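The complex appears here minus one protein chain, its other protein chains still in place.
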Amino acid sequence: MKNINVGMIGFGYMGKMHTMCYDIMKYYYNTDVNVNMYAVSKTSKTSFPIKFEKIYPDYKSLINDENVDVIDICVPNFLHKEILIEAIKAGKHIYCEKPLAADIESANEVMEAYKKYNYNKTSRITFEYRFVPAIMRAKQIIDEGKIGNIIHFNFKYYGSEFLDPNRPISWQSTKEKSGGGVLYALGTHAIDLIHYLIGDIDEVYADKRTHFKKRPLLGTDKTVDVEIEDILNVQLYSGDKMGTLLLSQVAAGSGIDLTFEIYGEKGAIKFTHDNPNVIYYFNNEDEKSPIGGLSGFKAIETTQKYGKAASFPPPRVNIAWTRYHIASIFDFIDAVANNTKAYPDIQDGYKVQLVTDAIYKSAEIKKSITVK
Amino acid sequence: MKNINVGMIGFGYMGKMHTMCYDIMKYYYNTDVNVNMYAVSKTSKTSFPIKFEKIYPDYKSLINDENVDVIDICVPNFLHKEILIEAIKAGKHIYCEKPLAADIESANEVMEAYKKYNYNKTSRITFEYRFVPAIMRAKQIIDEGKIGNIIHFNFKYYGSEFLDPNRPISWQSTKEKSGGGVLYALGTHAIDLIHYLIGDIDEVYADKRTHFKKRPLLGTDKTVDVEIEDILNVQLYSGDKMGTLLLSQVAAGSGIDLTFEIYGEKGAIKFTHDNPNVIYYFNNEDEKSPIGGLSGFKAIETTQKYGKAASFPPPRVNIAWTRYHIASIFDFIDAVANNTKAYPDIQDGYKVQLVTDAIYKSAEIKKSITVK
Amino acid sequence: MKNINVGMIGFGYMGKMHTMCYDIMKYYYNTDVNVNMYAVSKTSKTSFPIKFEKIYPDYKSLINDENVDVIDICVPNFLHKEILIEAIKAGKHIYCEKPLAADIESANEVMEAYKKYNYNKTSRITFEYRFVPAIMRAKQIIDEGKIGNIIHFNFKYYGSEFLDPNRPISWQSTKEKSGGGVLYALGTHAIDLIHYLIGDIDEVYADKRTHFKKRPLLGTDKTVDVEIEDILNVQLYSGDKMGTLLLSQVAAGSGIDLTFEIYGEKGAIKFTHDNPNVIYYFNNEDEKSPIGGLSGFKAIETTQKYGKAASFPPPRVNIAWTRYHIASIFDFIDAVANNTKAYPDIQDGYKVQLVTDAIYKSAEIKKSITVK
Partner (left out) sequence: MKNINVGMIGFGYMGKMHTMCYDIMKYYYNTDVNVNMYAVSKTSKTSFPIKFEKIYPDYKSLINDENVDVIDICVPNFLHKEILIEAIKAGKHIYCEKPLAADIESANEVMEAYKKYNYNKTSRITFEYRFVPAIMRAKQIIDEGKIGNIIHFNFKYYGSEFLDPNRPISWQSTKEKSGGGVLYALGTHAIDLIHYLIGDIDEVYADKRTHFKKRPLLGTDKTVDVEIEDILNVQLYSGDKMGTLLLSQVAAGSGIDLTFEIYGEKGAIKFTHDNPNVIYYFNNEDEKSPIGGLSGFKAIETTQKYGKAASFPPPRVNIAWTRYHIASIFDFIDAVANNTKAYPDIQDGYKVQLVTDAIYKSAEIKKSITVK
């Protein structure tokens, strides 16, 4: 049994989610790793049913305890930077909620530290959709050449969390603390998937809107201007492939409405989070007659078929959102235990940040922008 | 240009449907056949935009005019018998709305005439679902052995036409004139499809219900007992294959809700009239890994891909209910023109009648009945 | 019985479609109008089963025969202009396949004639999707305020007609004769629907690609450069509403893949041509608890429920593409008979043309363009 010690910094909704996954992953995977949890003092005061091995007065003392192997960062976006730099400097493995940072300047500072300290530990920026089996299968199908050269693609991620005009301002809705609106909240997931499935994005054109321009300030009777965008439409490019990214957090009837479609010269792939247990695949080389021959989209059942290590429950069992986080945590911890790399890592997170920055710049000047 | 003369007997909703199809099929198919319409006097008084070449005082004079090639029968079910017998005796081609007859005794009389007069013309009992390309493709897939030996199957046909308890009694809802309820109205279609796709039904067990037991009598302020069934559940057998047939005309939210699924040793097929433009096919021999491999139901696009003769509009165009009737009429008229057989014919209609009779008998005695 | 005389100019696939609809609409609608067909000499030589009352040596003599009431134009796009102008000058009713013209200059010339001759007859540019009951119901739901102020919207129209790189060049694929690629073939339909459902488009940003850059020249062993676009992504604006329009004719697995979604402050609407018989509606004011309450997308069954005049077959019968054309033709002919306006008309067609022109200009300069 190998012990890995994880230090939690931040303990809101996502911090709890990570913590739960560190604990319960042992049921889902054959592993000889045991995770012990550490925290800073503020964190330890929540009601979550977790036993921390040790409580630190501040994040620096936690990071600099050589007993702690992994730093897990779940604080508001604008606080990522200083913690990431400290953790990089200390040579810790890092599991950080997306995005990497709240703005490109902060992200650049992180990457400078990354280079300066020759960071080569296992890291993760949490883009958990890479761990949906349907999407993992999509990646395989593309890599096997089954849809041929990709021609064009569409990604969409819609929610309705901000449709209520009376939803008050919180850290998620201020430019300063969040870094952005629907692009940061939902869009970064889709951008990482595009990098994963299609290739690096090298050019963007974007336009954005804040539909509800004023919102109540929590705990006051004032309303304040909303700085972040509710809607964002992007045209993007990866080499000769062209695509779109459509984002909204004011889309009535949308839950976690992530969908994509990728069209190639030999076939196509579709995914909708409405049914995360299948990936749709069209093979243009299937015979088309008599009548419709064997030509059509196939709903490949992916369920919980992660492969060998994912031993329980049985592969045929359907899955949902929580399960992707368990898979991401295991993938990361397993890499830490074996001292290997795992992806998406900090560099993948930085690539997403470059794109988000270009998107905002493009939306500002209403021109196409090269990502660099 | 070949002329075929069709004599209409009965001119309600289905009579008009047939008539329209005789006329407009020329647009959909490459054909050198021209259809001319004849009718009995009652028929000719409706407002339908059709020019009849000649009007006869009664159906017998129409049938016995040697100028008339085809007798098309669209009268209420209980009147089929005498007209069919007259048409058989006269050696006419016959296009008859389903069912063959309103009861097995009448059907037997028809078949006696059929034998006595050595009937060998082209005939059709109108089970138009055989002419849905998706279902035609299902037939091919099964015949090609793609799903292997059939193990079991389910057919369902639900509507909501009788859900309103104030719908008055009409000929369709009297035992005497219709012969039965949902079994005659909807079930006969499914039974014919089972014969077409699976094989002859040789045993049934059935139970039925009349949910709304009284209904208004049209044009009066009386209510009368309803004799016909609203719901019918059947277990049926074809050799070692077992299946079910579920029928209802009181199913809230159901339009033309015909669905089936057929499971074999090597695969499965599913159809739902919600999307009549695809047939779903599962190949159990597809690779199942990595992750889900290529294993899943494929939605084969069948649209209007009838094949060569169906030249217009283009095969990729989607279709709906009217189109199946056009296909059935063309298939029949083309056979008449070429002096060949076409199916489903009177004998197919009789096989359906044998099953409906066994179903009612079984429902009465609550025992399994052999079809013979 | 009222007689309306229609003169066909052009008789390819769409000309035949219109002609069929003029004839068969009488079965679907209660109408006392009878349509007689006229044609120019070239037209009359095809094999389509239609009897023309009179054949003219050229289109001008047809247009200028005062016996002819309606001019139906189905020639290649670049020929629309001169025929439209002649028909406008002659004061004829006009039923013209979309688009209005092959370029904005031609469209402007048409509109000059329109003004010069005070054209006030019934006209139609054929955007037949306005006649899908599901889309008609969407219009009503929006107009009733059921989804509140519209926030944003997405339209997509994908096909795969040009995915085969060996498809040769035809008039549809030359800039000169067609005017454009997927924007003209598919996009104009979606633009008209946006005008119908959302409002006038006043700004666009677009980018386009020709994926297959060379194609065989029919009847030769040469390949030539393709001038028209295969893919087009557009961001578009109507007042404060923002939206997208995604077009492709090289999308593997796509048939007639027209979809849209419209999000408002109080609800949302979705349509997919996969099932043209329903419109999806989400009411954000539905109760959301206990559990999910009554909150969710409803699939409103629209089938063939056109209303009173559409008397046959019954409203519950499902429909498909051909039926929209019949509805468009009837709507137009009925207006001609009653001397009323009907929409979409020439001015609607011109509005679409303005948008297509702005889209191409934007794609060229890679900047946002105001439509005017």
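Residue numbering begins at 1 within each chain, and the chains themselves are lettered A, B and C in the order written.
Just so we're on the same page, a residue touches a chain if its C-beta (ideal position, glycine included) is under 8 Å from a C-beta of that chain, and two chains touch if they have at least 3 such contacts.
Fair warning: this is a prediction, and the values are worked out from it, not measured in the lab.
Every shown chain touched by the omitted chain in the complete complex is listed here: A, B, C. When the omitted chain is restored, the residue from A:Met17, A:Ile169, A:Ile194 or A:Val355 that touches it is A:Met17.
Here one chain is not drawn; of B:Gly15, B:Pro99 or B:Gly264, the residue touching it is B:Gly264. From the options A:Arg316, A:Lys341 or A:Lys366, the residue with contact to the chain not on display is A:Arg316.
Within the full complex, the residue among A:Asn3, A:Asn149 or A:Asn275 touching the omitted chain is A:Asn275. By the touch rule set out above, chain C reaches the unshown chain at residues 133-134, 136-137, 140, 278-279, 281, 289-303, 305-307.
Although one chain is hidden here, its contacts on chain B can still be listed: residues 147, 151-152, 154, 156, 160, 163, 205, 207, 209, 211, 230-231, 233, 235, 240, 242-244, 246, 248, 250-254, 263-268, 282, 284, 296-297, 366-368. Touch with the hidden chain on the side of chain A covers residues 13, 16-17, 20, 23-24, 26-27, 48-49, 255-256, 273-277, 301, 303, 312-314, 316-323.
Going forward, only the chains that are shown with their structure count from here on.
Overall, the chain located most centrally, as judged by its C-alpha mean against the mean of all protein C-alpha atoms, is C. Inter-chain centre distance (chain A to chain B, centres taken as mean C-alpha positions): 54 Å. If you average the CA atoms of chain B and of chain C, the two centres end up 36 Å from each other.
Residues of chain A in contact with two or more other chains: 296-297.
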